[in-house]
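Have a look at the structure below before the remarks.
Note that this complex is displayed minus one protein chain, with the remaining chains in position.
Up next is chain A:
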Amino acid sequence: MTPDTTTGDAVATQVPIATMAAKGKGKRIQRAGRAPIGWYVAWVWLGAVVLSAVFAPLLPLWDPAVPDYNNVFGGITPQHWLGGDTLGRDNLSRIIYGARASLLVGICAVLLGALVGGILGMLAGYFGGRTERVLALVTDVVLAFPGLVFIIALVAILGSSLTNLIIGLAILSVPTFIRLSRAATLTVAQREFVQAARAYGCKPLRIIAREIAPNVVLPVAAYGFIMIGVFIVVEGSLSFLGLGIPPPTPSWGGMIAGGRTELLNFPHISLFPAAVMFLTVLSINYIGERTRKQFEVKESNL
């Protein structure tokens, strides 16, 4: 890992999301070479969450949707490792099935948002002028419209489903990706290889696809990775408000909200899903942060 020499303050400032905008420039010696142990721990945790979510139907788990009246508020037992919830459903099983919803929403929304925002941002950065102004307008309109109202309205109009939630979150993330991708495009647009391609007579779209896109993908992907964590939290918040994934399907936010009424008597119902969500987002942030440092974009000199 090379010590990074750029700072991305301009990019970071345009990212109104509660992610850590770490930029470890300076005299502080970078931990070069071997990654710290946390790096491996984070990957192991993420791997475990993803694998158990993917293979959930194959695992020997209780049915996450079936209430068991002997297990209402149940504690930790050999049968139910993480106890039962307010309806006696198995917590561990619901957490694992909830991971499917959370990860699906996070990953799909980011992929969609990054794809659309990335392309639009490259167009804005490469062509400038009117394209850029129009996109800046669109960006500001989306940012000035409260995201929650947008999601509520979308769900009300199109119906409450996983797909609609993903589309809504993706749309909300597009402005950020536009800005990020535009900034990355501006840094490479004047480089020699782009000018060479232009001198060859390449068409603009070909230049964007072949010359610019490979240089924009990495910073966008690194940021997108962190956005997965953000979206897991957002999905949790929406489910917490009763606006996310509709109830019979387990989701982390829904589970935390479900245990809220019994918070003082049976804290474990909320605690376990909250802890799993926390650790997952923490791992994503940590890995994403380390990765992102390498692809930071400097916009301030433009």
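One rule holds in what follows: a residue touches a chain if its C-beta (ideal position, glycine included) is under 8 Å from a C-beta of that chain, and two chains touch if they have at least 3 such contacts; residues count from 1.
As a working rule, contacts and distances are computed from a predicted model.
Novice: Can you match the unshown chain of the complex to its UniProt protein name from these: "ABC transporter permease", "Acyl dehydratase", "Aspartyl/glutamyl-tRNA(Asn/Gln) amidotransferase subunit C" or "Formate dehydrogenase alpha subunit"?
Specialist: Going by its UniProt entry, the chain not pictured is "ABC transporter permease".
Novice: Where the complex has a chain not shown, which of A:Ala65, A:Leu111, A:Ala136 or A:Ala197 is the residue touching it?
Specialist: A:Ala136
Novice: Who touches the missing chain here, A:Pro60, A:Gly129, A:Pro146 or A:Gly201?
Specialist: A:Pro146
Novice: If the hidden chain were put back, which of A:Thr131, A:Ser237 or A:Thr291 would touch it?
Specialist: The one listed residue touching the chain not shown is A:Ser237.
Novice: In terms of residues, what is the contact footprint of the unshown chain on chain A?
Specialist: With respect to the unshown chain, the touching residues of chain A are 7, 9-10, 12-14, 16, 18-29, 133, 136-137, 140-141, 143-146, 148-150, 152-153, 156-157, 229, 233, 236-237, 240-241, 253, 256-257, 260, 263-264, 267, 270, 274, 277-278, 281-282, 285-286.
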